[in-house]
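Right, one structure below, let's go through it.
Note that one protein chain of the assembly has been removed; the remaining protein chains are unaltered in position.
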Amino acid sequence: MIKRLLSLLVASVILLSCTSAFAELKNTDPITITMLNRVNAEVVFEGNAMLEAVAERTGITLQIDAPPISNYTDRLQVVMASGDLPDLIYTWDFDTKYEKWAEDDLVWALDDFIEAYPNLMSNITKPMWERARASSTGKIHAVPRPCGSARWGVISNQEWLETLDSTMPTNLDELYEYGKKVATMDPDGNGKDDTFLFSPYGLWADVWLISAFVPFPNVATGLVQGLPDTDGEYKVLERMSGYYPYLEYMRKLYSEKIIDPEFFANKYYDDRTKFQQNRVAMVHGGAGNIAEYTKDVSNAMEIYKFNAPMIGEDQTQPVNYQESSVWGGWMISKDVDEEKLDRILSFLDWCNSEEGFILTTAGVQGIDYESYDFATRTLIKTDEQMATSKLDLSSYMSFAWALDGQMVSPSDTPEKIAFCNEEIEAYDAIVKTIQCPTISLASYTSWPSEHPDLVSKKKEMEVKYVVGEIELEDLQSFIDEEWLPAIADVEQEYIAYMQTYDAQ
Amino acid sequence: MREPRSFLAVQRTKCQRFLRYVLRHKYLYLLLVPCVVYFIVFHYVPMYGVLISFKDFNFKKGILGSEWVGFENFEYMFGLSDFYRVFWNSLYLNILRLLIAFPIPVILALMINEINNRYFKRITQTAIYFPYFISWAVIGGILVNFLSPTWGVVNEMIKSLGFESIFFLGEAKYFRGVAVASSIWKEAGWGTIIYLAAITGIGPELYEAATVDGASRLQRLVHITLPCIKTTVVLTFILRVGSIMSNGFEQIFTLQNTMNLSVSEVFETYTYRVGMLGGRFSFATTVGLFTSVISMIFLLTANFLSKKLGEEGIW
Partner (left out) sequence: MLFAIRSRKSPDWQKRLQASRGDKVFSTINYVVVGLFALLCIFPLFYVLSYSLTPYEQYLKNPIRLIPTELSFAAYRQLWNFPLMWTGFRSTLFITIVGTAINIVLLCISAYPLSKKDLKGRNFVMGMILFTMFFNGGMIPNYYLVRSLHLINTYWSLILPGAISAYNLILMRNFVSAIPDSLEESAIIDGANELVILGKIIVPLSKPAIATFILFHAVGHWNAYFNSILYISDRKLWPLMLIVREMVVDSGANMVQQGVTAGAQELAQPFTLKMAIIVVTILPIICVYPFVQKYFMKGMLLGSVKG
């Protein structure tokens, strides 16, 4: 009796969980949707198991036009101007080009439609939706692609810590002390004066250090961050109490040859290459990066360690500032009628459900992977499946890259996945994660195109100050006399915006 | 009363004369037809795109339907504070290239021509072409590594000689030297081809006569080879002046960084950066139109001067 009740209970639980995992697709009639997207070079469309499975399940045949990734923007411009738009178009940025397309009425405004789709509403959070809001029309013109929440920190070379008889620094003073040792005590043992603490990519990429001074999310290309200063007031970055102290700290490190004197010449990924070449002791990174490094350095998981950001003077624990993670978005051409719009949106809705997510990012079971456990995000593949999945899938071709803030799998082998999960656990235990609001201001979107020279001049002045070519007064007078007046309008709008935002 | 008729008659005879001329040279005109058709179809038909610089481009309305804004885009461009510096950088760097890098392929071609050993000639000729085929992105990366003040080979040699390492790409004053020198290395070899082709056209009997007269090889070079390729050199020079505003995006982009930006920012990288920041849609076209006009003026001036000096021009 009890057994029967139990099995009934189990069965109903399974049934219930099934219905929430399987999104409802009201309409599965066959239909073709044309798409413009970026796709890895290796992916093959004919005989693609994933696309076939999608067609079977949803009735949708995806006709993909995939220009080369490296010049996607050029092709996108031409396509948008050609008058011959595909139904679904990927945009990687929500910049002035996006604003123009929205303004010129090329793509649907989605505000009135999206509420009808439960998965779109639950997996894509409100701040993520806000990223896709065009200030030119005030409406949302794309479905953002949700991405994994970032955990930023610093990766350290453990061998060097041992050689120099040190422990991983956790605050600014310890960092300085360790830096001095690295610069003077030749940890790589080659007799040359060529080792440094780290080699930043510009001055505003190493958030593990910056977060000890000012609130600063990594993808910040904008002028304002949406987080208050230590006194609770909202300010632009240059007015924050930690702005000058950060630059002064970097200047001190530079003058004592603790950071790489060539840092400003770094192109994207040079900092990582220098770290792997054993030229620097640390590098900016995120959780899961070390597992990736094993491609380049086979024993990466043994000799490198992922650490939390530095703790600032007035902080009690390390802080991770996160911007709502969005990896581009999907625009829908105005040429499709409302019925097709509904089909497309329900397709995207399905991709944001567990079933659709797994199918579009992990592929078909048996062909692209062996087994998958959604709760622990453990994806197991045989070697053969690894090869097939490269032909079937591409991260660029996913419609949702994360479900509930987590990717389908942090890595590709069980030991790496375990390694990544450990990193994440250790990180979450000590780091406080703060979400940065998405800021959508009209004056702020057009500001960089109105003042391009000022943006690069500020960058130049900051680097010159850190490098020691100019003094603090020179930098301050530039900021006070040129930068702040130019940004005054944005500042005002920002403060007003944040005050209403807080009130909500 | 008689005038209108004779006017028409004059026109008719002009027409007839013209037609007779065309028929007499019919094959020449026939040969020219594909060329003219090509340029009209593929260059003049799309030429209206130049108008983008004068319009506020609207994607839905297209180029012709967009609103006319006159010189507004140009005013924006001239109003950018960095514009003049970028203009000067582009111009100065190219002038350096013209003065230093341009003569090198000519000299190299002359030298190769004087080499008698067939195998040596073949091998060196093939060797000097290699750098042309490796893209700037790769060469730039290798070069940045080589010139690194901490890890680069060049500085290791400098340090071993007792001097302090030089941060080549970190200081504005070395940038132009590095840019021009790397250009020479990459392009000089390939540039010799056109001059070697010109040299091949020189009749050997001229050399024979000079040898019999007792001329040394150097004398033969200066008095025979050089004058015979003069037209080609002048022509390539004029054409090169026609690209006086272009510096090649990839080369500059890979060698550029915040500290040398004041001399390394040229039009190509500037439009890229402004475009990246989300600049105006027509900015690149506006800059392109401006640089085209300047380049054309330079070319026409060079052409005019060369004709005044008695040389052949493009016309």
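To keep things simple, chains are lettered A and B as they appear, and every chain counts its residues starting from 1.
Rule of thumb we're sticking to: a contact is a pair of C-beta atoms (placed from the backbone, for glycine too) under 8 Å apart; a residue touches a chain by one contact, two chains touch by 3 or more.
In this text, all values refer to a predicted model and were calculated from it rather than measured experimentally.
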item	value
Given B:89, B:150 or B:232, the one touching the chain that is not displayed	B:232
Omitted-chain contact residue, chosen from B:8, B:95 or B:142	B:142
Option from A:96, A:211, A:307 or A:325 whose C-beta touches the chain left out	A:325
Contact partner of the left-out chain, one of A:151, A:181 or A:251	A:151
Missing-chain contacts mapped onto subunit A	38, 40-42, 44, 65-71, 74-75, 77-78, 81-82, 84, 92, 147-148, 150-151, 218-219, 267-269, 273, 276-278, 286-289, 291-292, 295-298, 325, 327, 361-362, 379, 381, 386-387, 389-390, 393-396, 401, 407-412
Residue ranges of subunit B at the interface with the undisplayed chain	18, 21, 25, 27-29, 31-32, 34-36, 38-39, 41-50, 52, 63, 108, 111-117, 120, 122-131, 133-135, 137-139, 142, 145, 153, 185, 188-189, 193-194, 196-201, 203-204, 212, 214-219, 231-232, 235-236, 239, 242, 285, 288-289, 292-293, 295-296, 299, 312, 314-315
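One rule holds for everything that comes next: only the chains that are shown with their structure count from here on.
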item	value
Subunit A and subunit B: spacing of chain centres that average the CA atoms, whole Å	42
List of subunit A residues in touch with subunit B within their complex	80-81, 83, 95-97, 100-101, 104-106, 193-194, 202, 260-262, 264-265, 267, 279, 445, 448-449, 452-453, 455-457, 459-460, 463-464, 467
Complex interface listing, subunit B residues touching subunit A	58-62, 80-82, 144, 148-151, 167, 169-170, 254, 257-259, 261-262, 273-274, 277-281
